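Only one protein chain is missing; all other protein chains are in place.
When the chains are written out, they are named A, B and C in that same order, and each has its own residue count from 1.
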Amino acid sequence: MGSLPLFPEQASTIAPEVDHLLYFLLAVSVFFTLLIFGAIFYFAIRYRRRSEHELPPVVHGGLALEILWTVIPFGLTMVMFTWGAEVFFKESRPPDDAIQIYAVGKQWMWKLEHLEGQREINELHIPLGRAVRLTMTSEDAIHSFFVPAFRTKQDVVPGRYTTTWFQPTKPGKYHLFCAEYCGNRHSGMIGWVYVMEPQDYQTWLSGGAPEGTLAENGQKLFTQLACVNCHKADNQGRCPTLVGLFGNTVELTGGGKVKADEAYIRESILRPQAKIVKGYEPVMPTFQGLVTEDQVLQLVEYIKSIGPQPGTRAAPGVRTP
Amino acid sequence: MADHVDTLELREQFDTAEQQKDASTLGMWIFLITEVMFFGGMFLAYTVYRRAYPDVFAIASSSLNAVIGAINTGVLLLSSFTMVMAVRAAQLGQRKTIILFLTLTLFFGGMFLGVKAYEWNEKFQEHHIPGQAAFHLEGVAPSEQGHAQLFFSLYFAMTGLHALHMVIGVGLLSFLMIQAAKGTYSATYFTPVDVAGLYWHFVDVIWIFLFPLLYLIDRHLGKPL
Amino acid sequence: MTGHIDSIKTYVGVLLALLILTAVTTAVAYVDLGPFSVVVALTIAAIKMLLVALFFMHLRHSNQLTKLVVLGGLMWLGILLALTLSDFATRGWLGVPGK
Partner (left out) sequence: MITTAAPEREHYLNASYGIKSWLLTKDHKRIALLYLATITFFFFLGGAFATLIRIELLTPTGGIVSSETYNKLFTMHGVAMVFFFLIPAIPATLGNFFLPMMIGARDLAFPRLNLLSWYLLVIGGLFALFAMLAGGVDTGWTFYTPYSTTYSNSWVIATALGIFISGFSSILTGLNFIVTIHRMRAPGMTWFRLPLFVWAHYATSLIQVLGTPVIAVTILLLFCERVFHIGIFDPALGGDPVLFQHLFWFYSHPAVYIMVLPAMGVISELISVYSRKPLFGYKFIAFSSVAIAVLSFLVWGHHLFVSGQSLYAGLVFSFLSYFVAIPSAIKVFNWTATLYKGSISYDTPMLYAFGFIGLFTVGGLTGLFVAALGIDVHVTDTYFVIAHFHYIMVGGTIMAYLGGMHYYWPKMTGRMYPEGWAKLSAVVIFLGFNLTFFPQFILGYLGMPRRYHVYPEEFQVLHVLSTAGASVLAVGYLMPMIYFVWSLRYGQLAPANPWGATGLEWKTASPPPVHNFDEPPVMTHEAYDYSTVIQEEIEVG
């Protein structure tokens, strides 16, 4: 079963402020809950029906009481509103000296790109004590960048940039969740935010992870671009499977055949409407402008690697989708 | 228990014909308010996107033929006039006049739908149908074609739903014609005609707003008529 | 409601007014009024709506409840438009993308 935490860690400058507001609201709520529960139990027992034809005195109401329990709750709610708004202003405006990092939400991964060139997937390394500002967008559905320990959450909307910021106050490893339902592996779109001592962060920054092989990058791109969504290995998706495709001839709607060589694959990525495989709908979106040329090469390389190989398994290190 | 007679003039759940008439009229007005909110959702989308992409909306709006639109609006106003004359005839119990004006209303309604069909066909020729790969609006950059599609999505959604309401109206009026011919309506019982009239005038009011908002955006920019 | 029957003259007058206003709104659209063109177009449309509602839909002779229902409906449409635009109109005021 493991541990049973009952309260989240406070790991950012805004966390204590949110929690103080929470304590205030908890206090008000506990007070009124006890008041109502207490009144009900007391009245229910004190004024229980004693005889079948008992007729209690008629009380129609009292204006004073009505005004009392309108003004007091209204006053309390206004305090809650102003305090909540103040915290919200702080949560919305990143300081000017914050570290700029870009985040791209994609079906089912977080891509984080540091200005220094580091690219991370589902992981974010940041230094202690420095404000970090994330400018985010989505490449497909709506996601939401949520770090409970920092008390911050911000939806990531396709076609627009949204911003969130936080200043970590405790080194450590904190959960990163996607908080807006985005499809099949929404609950898999999670990761970690590593808050490191400033000097460790510098060494990490200069280290930089080496790029993988073309096929590996292609395979990663293949999943990243959600090609796996439709081009399923078992041919169940809405599009033709690409396993064993490379080098064979393909029948097109409206007759005509074409050899599945690099040119065909490249054209199908950038202008999918040009040639449609027989029996399939032209549903594939164009990736024109979405993928750079070298990325297309990575994809081609990957599709080659899952093409028909004389007797050998798929290239080592490459999982079939 | 006095068993309650259940006739057209006085349904069993009502006590007086006046009560029944008030109930039907109130019921139709409340239904018209639900229709206001129904079209309201699309007016909201129109407002948001026109604010966001005013220029593209102006060019797209100029691609519509404003004169035909104006004439069509006139036709619909005429049908409203004949409808109210039919209601007036029903109030006076003049059976022949009801049928005359209902026929005229149906005629103008049909004319409006005919012109609408013509306009849509014209849009089809000019490849202004949103969602089609062949969509293209002249005078708009390729990257803006999407915004133009937004205009035409709204154009077809709003005029399409308006036309659907017209078709329902035509159905209603035809039913009234048959009933009127059978002499169902008299000076004491004409609620269905009155209520159908309210519906028809409402559909006209929707078009009164649709016409300027869709057809007449910044016409002064001198784009082709 | 049933008691009052309007004269044909009233209806014809209202019809003519509506047709004229349609012509006016079409013509005015070709005049460069800048931001006011929307205001003018909507005002004319509102006048036409009032004409149809008051005369053709007999709102003039209707009881208070019916008038209240009409007013309520238009107010709710106003709520939908105004509060949604409170979002779209104030985007970017904070200078932070997305807020």
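Remarks
Everything that follows uses one rule, which is that a residue touches a chain if its C-beta (ideal position, glycine included) is under 8 Å from a C-beta of that chain, and two chains touch if they have at least 3 such contacts.
In this text the structure is predicted, and so the values were computed from the model without any measurement.
Every shown chain touched by the omitted chain in the complete complex is listed here: A, B, C.
Among A:Gly117, A:Gly159, A:Gly207 or A:Gly279, only A:Gly159 touches the chain left out of the display.
Across A:Trp83, A:Tyr102, A:Trp204 or A:Phe287, the single residue that touches the chain missing here is A:Trp83. The missing chain, though absent from the display, is touched by one residue of B:Ile99, B:Leu113 or B:Ala157; that residue is B:Ala157.
Residues 1, 4, 11-15, 19, 22-23, 26-27, 30-31, 33-35, 37-42, 44-45, 48-49, 52-53, 130-131, 146-147, 149-150, 152-154, 156-157, 161 are the ones on chain B that touch the missing chain. In the full complex, chain C makes contact with the omitted chain through residues 65, 72-73, 76, 79-80, 83-84, 86-88, 90-94, 96, 98-99.
Although one chain is not shown, part of chain A still touches it, namely residues 1-8, 17-18, 21-22, 25, 28-29, 32-33, 36-37, 39-40, 43-44, 47-50, 52-62, 65-66, 69-70, 73-74, 77-78, 80-81, 83-89, 91-92, 107, 140-142, 144, 146, 148-149, 151-155, 157-160, 162, 175, 177-188, 229, 238, 285.
By definition in this document, only the chains that are shown with their structure count from here on.
The centroid of the Cα atoms in chain A and the matching centroid in chain C are 44 Å apart.
Residue numbers of chain B whose C-beta contacts span two or more other chains: none are found. For chain C, the set of residues touching two or more other chains is empty. For chain B in complex with chain C, the touching residues are 21-22, 25-26, 29-30, 32-33, 36-37, 40-41, 43-44, 47-48, 51-52, 66-67, 69-70, 73-74, 77-78, 80-81, 83-85, 88, 91-92, 194, 197-198, 201-202, 204-205, 208-209, 211-213, 216, 218-220.
The part of chain A that touches chain C in the complex is made up of residues 92-94, 135-136, 154, 157, 160-163. Within the complex, the chain C residues that touch chain B are 1-2, 5-6, 8, 11-12, 14-15, 18-19, 22-23, 25-26, 29-33, 37, 41-42, 44-45, 48-49, 52-53, 55-58, 62-63, 65-66, 69-70, 72-74, 76-77, 80-81, 84-85, 88-89.
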